[in-house]
Structure formats: structure tokens, C-alpha cells
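I'd like to ask some things about the structure below.
Of the protein chains in this complex, all but one are displayed in their positions.
Should a chain be cited, it is by its letter among A and B, assigned in written order, with residues numbered from 1 in that chain.
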Amino acid sequence: MTDLLDVHNLTVRFGVRRKGGMFARQTYLTAVDDISFTVRKGETLAIVGESGSGKTTAALAIARLVSGVTSGKVELEGRDILPLDRDDLKDMRQKVQVIFQDPYSSLNPRKRAEDIVREPLDSLTDKSDPEKREIVDQLFKAVGLRPEQKRLFPHQFSGGQRQRIGIARALSTQPEVIICDEPVSALDVAVQAQILNLLRRLQAEYGLTYLFISHDLGVVQHMCDSVAVMYMGKIVEHADRMSLFNKPLHPYTEALLSAVPSVDPRLRENARRILIPGDPPDPLNLPKGCRFASRCPVAAPECRESAPSLDAVTPSHRVACHLVEGETSPLATLSAS
Amino acid sequence: MSEQTVDAPVARARSPLSEAWEMFRHNHSAMLGLALLSLIVLAAILGPMLYQTDPFDMVWAPFSPPGEEGFLLGTDYLGRDLLSQILHGARVTLIIGLSAAIVTVVIGVTVGALAGFYGGIIEEMLMRFTEFFQVLPTLLFSMVIVALFGASLPMITFAIGIVSWTAVARITRSEFQRVRELEYVMASRASGATNAKLMFQVILPNALPPIIVQSALMVGSAILFEAGLSFLGLTDPNVVSWGQIIGSNRQYILEAGFTVTIPGLAIFITVLAISLVGDGLNDALNPKLRKR
Partner (left out) sequence: MAPLLKVENLRIELATRAGVAPVIDNLNLELAHGESISFVGESGCGKSMTALAIMGLLPEGIGRVASGSIQFDGEELTTASPRRLRQIRGNEISMIFQEPMTSLNPVYTVGEQIAEVLRAHQGLGQKAAWAQAIELLDAVQIPNPKSRVEAYPFQMSGGQRQRVMIAIALACTPKILIADEPTTALDVTVQAQIFDLLRDLRAQTGTSIIMITHDMGAVAEMSERMIVMYAGRKAEEGPVDQVITHARHPYTSGLISCVPHIMANLTEERHDLTEVPGIVPGLSEFGQDLCLFAPRCPRASDKCLSARPPDVPFGSARSSACWHAEDL
């Protein structure tokens, strides 16, 4: 399979104004710091992380939806999309669509469902009106909404149905890549399953590629083919699904996995619960070494001195930790000794 | 697969606007305000046609009390028919109120929208500009304008508008800042919307409710402002407005109080009606109150 999306050294910085009015000093917050990854066609890459990890910013930067001092390259089918403007950007927007997190705020309350779904068609394509109607009808069917509901307004739908409208909108231009930004985190558990199944069915049907942003490791485990774990703007570990969940290497990944409450009593009894203390560092004042060092249960002096690079352990497994030796995690080494 | 297990009939499409009207309709004080206001507007439109006495004609002895000689509201200090003056004045007063509010909204929404949408240095400049107008003593500034450029109706309207747009600008800016951050704005951007489309077709309609409320109340305060200016004599002597009636009769307030009280009452009732409607709009357009 080919690489559809190729992200090289993507960095996103925001100007943050300190208090003091018109002549305030400007500082920069690096929300995404030099991340690189590739996504193959038809696959799902999940980006996992906690709040403030930069996962959403990274995804929105790839969709050209954040304004920030951005460097690096985002190649879609071999073409860098960051410098595009006007017509080329239109072309790119057709190929990259977004499903948003909050189904309550992601639909314009003053538009009818059908108008919401066809908005990308109106702005991005030259299709005729009957063609657009036809597409909207098909999309309503594909996402499990009834055609009679087309004329309704967003507030007349339930949360799950609204998210279906959002999905139909993202599908309307037949995109290559869909960025799913926490698509189920605002939904009730029973409705989550409906939407996740729908997303997987649509992926199989249309050969879609997903960039799936989530903080919920259970959902990620179910949806992804590979996972990138982010912490404070950096990717700390990136691996295929099996390796990441069965053989996590970075202490943060391990802590994250062990923190998820589980219904499986075996998992609960066997798990070494790794409690990481404290809170993440101040993003405006990052430490010079590894960003996780302040909370890491195995941090060594070198971790506070220099930042580790994201190195390949196996061809499909990269990790950024000084203490990983071969394919053994530092936490396993610790408990063995 | 789909969410509908039971094939319930699909609800009728209900726009947010029709729901707001539903809410407004059940608000008694708002409906009372609307009824009063309709009555006043009708009187202003039809009154002068049906009651053809010229407001500038001296028809009877000055200061004849209401009811005498068939003059329902009596006569003023020159013996002119007060009822006719009130009816003709209603037109002028309402037109000044409305057009001053329009001036206010046009300036306020433009400044507020640009500031709220673009942020940064544009916002800083525009808000400093707004603050400059905010700190001017309003009555004094409008008096200066009218005194300098003449007391014609358009100039009075402009003078009122130019001193009262800041509130609208501030509300518009904060609404734009709020709506700008909502996901559907980003969704429109992802769908390829231009900045102009985002501002006027996506954000503005959703930012409108508090702006509408503010503008409705603006009509009321513009009427009061005009009354204030007329009272001070800064008015076009060739047209009748309620404020002008009060202003011209003010020396005789002790001998013939009704010449001042009657136009005063007219202003009071109109502004009250507008406030009631404004409050009703506020409730009806507030999505939080609509939920239950």
C-alpha cells in the first residue's frame, strides 16, 4: 500500500499575548513540536494523548484549519499542502474533511440538515443542483438517517443523529482522508457504539483513510491500525496496533494504558497500576530534557539533560525514550531488577 | 443499524425563529408591549390621514383644557390642536427613533464584527476607537453636532446615532468572539467558506439575537434622546415631534401642565412598549430559556 499522507517535522506555534494591552510582549506556545508520521491509504492512524498534548492542533493543522506559525511539510499524495492557496486549497479541502467533536456546536443551528450536508459541495465543487440533491439523498441513507429528516433543523435531532449529519457532511466531497476529532467523546456510551460501527462500515465501503484523534484508549484500540501517542506536543511512541497495546515501550504509554479502568477482572488483578503523579509541565516553560521526566517513575539524570529522539525499535515501532533498550520497556526492566 | 427502531412520523421542521415566536407568543407582557406598539405605529401612520386638522394651525384659544370645544386633548400655548400635534409628532418621533437605531446598528455591527472576527491588532485599533466615542459626554457631543451643522431631522438622527453605537459594537464583538470559536464555524472553513461568507452568512445570523434586542431598546433610548434635544430647543421648528411639543410648552408647565404631560405620557408609553418587546425578544431568543 502507498503512503497517502506524509507529515514531516510539523511544528505549530501560537502567539500568546501576555497581559498589558496594546504593546504587550508576545511569547510563543509550541503546541505541536516537530512531529513526523505517515498514513497509508485505507488505514486508520490514531493520535492519542491527554488534554494539552497537541493532538487536535496537529490534526487541524493537517486540515489547514489552524492559523499558527507552522513549519514542516504535510504531503497529500506526494504534494505539500501547507503552501497552497485559493484554487489549490479548494482541491485539497475536497480531499481532506473533518468530523468534529461536539455534535451540538459543530452544526450551524440556523441551517437545515440537508443544507449542512451540502455546504462543502456548494463551496468546493461545481456540481449542478440536481447532482447535489442526489448526493445528499445517498449520504442520508449511508449514515442511517431518513430522507424525510432532511428539512429538519439541528436542534430537532439527538446527539447521535447530529453526529451522523456531521459524518454525512464530511463524506459529501468524497474525500481521501477524514480527520475524526474525538468523534464520539461527547456522545452517550450506547450511541458511541452506533457511531463507531458506522465509521468502520463507511471506511470499508468507501476505502477511507482516517486520522483518528482520541483520548479514549478503548476506542482507539478498537478503531486503529496504528497509534501515535503524544505528550506535550511531541510524539513519544508510534507503533502498529498490536505492538503498541501488547508491548508498549514508553513509560507514558504504559501509564496511560494502566490508568484506564477496566471491567476485566483479570486485567485489574494482573495489571501493575502505574500511577504517575502530578500534572504536565507548563507548556510555556518546557523543561529542556524529556518532557515526561518530571512525572516518569524511572527517570534517570540523562532524561532531564537531553530530549530523546523518536527512534525505530522495529520497522513498525518508534519510541522516544533514553531508557528503552532493545525491545524491553524501562518499566519492565525496573520491575525485573 | 439506524437509530430509529420505531418508525415514528418525522417531526415538522421547526426553524429556531419559529420556536422563538412560539416563546414570545406565550409571554404576556411582551405581547402587551407588542399590542401597544402596533397601536402607536398604526396611529402614527393612519392618524394624520383620518384626523386632518393641521398641527400648525391655530384653531382655538391657547391653553384650553382637554375636551373643550371638541378638542380632545386641548390646545397648546399658541392655540394649536394638541391631538393633531401628538398624531403628527408620532411619525417624526418614531422615524427618528428607528433611523437613529439603524445608524447605531450599521456602525456598531460593522465595527464590532470586524473587531470580533479578526482579533489582534485590528481589534485593538477598533476598540480604542470605540472607547474614544464611549468616553465622550453624549448629550454635549450631540448638541455640538446639531449646533454646528444645523437642526435638520437627518442631522439630529445622525447626532443621536453617532453617540450611541458603542454599546452595539461591544455586544457584536463579544458575540462574534463567542461564535467564532464554535465548531460549525471551523466546519464551514473546512468546507471552503471565505472570510466574508464566514462573517456574514455563518457568524452574523448566529450572533444576531442579542444585537436585535439591543437595537430594539436602542429605538426607545433614541426617542428619549430626541426628546432631550428638543426640550433644549435643538430641533427642527418646521416639524412636530413629541419632544418638541414638550420643549415649546415648557415655560407654561405651571399654568397648563397638560400641554407637557400629554406628550410626556406618549413618550413614556412608547418607550415602555418598546422595552417590553425588547425584554420579550431577549427571553424568546435566549436558547437556554427555550429548552424546557
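Keep this in mind: contacts are C-beta pairs under 8 Å (C-beta built on N, C-alpha and C of every residue); 3 or more make two chains touch, one makes a residue touch a chain.
These numbers come from a predicted model, not from an experiment.
Participant: Which residue from A:11, A:30, A:108 or A:192 sits in contact with the chain not drawn here?
Facilitator: Final answer for the missing-chain contact: A:192.
Participant: Check each of A:260, A:284, A:312 or A:334 against the chain that is not shown and name the one that touches it.
Facilitator: Reading the full complex, the residue touching the unseen chain is A:260.
Participant: Take the complete complex as the reference. Which residues in subunit A touch the chain that isn't displayed?
Facilitator: 50-51, 158-160, 188-194, 196-197, 200, 215, 217-219, 221-223, 241-242, 245-246, 255-268, 270, 273, 275-279
Everything that follows uses one rule, which is that only the chains that are shown with their structure count from here on.
Participant: Could you tell me the distance, in whole angstrom, between the mean C-alpha positions of subunit A and subunit B?
Facilitator: Computed value for the inter-centroid distance: 48 Å.
Participant: Help me check something: in the complex, which residues belonging to subunit B touch subunit A?
Facilitator: Subunit B reaches subunit A through residues 1-4, 10-11, 13-16, 19, 124, 128, 182-184, 186-193, 197, 202, 205-206, 287.
Participant: Could you list, by residue number, the parts of subunit A that touch subunit B in their complex?
Facilitator: Listed in rising order, the residues of subunit A that touch subunit B are 21-22, 60, 63, 65, 89-90, 93, 96-98, 100-102, 105-110, 112, 119-120, 122-124, 144-146, 148-149, 151-153, 155-156, 158, 160-161, 164, 166, 169, 191, 194, 197-198.
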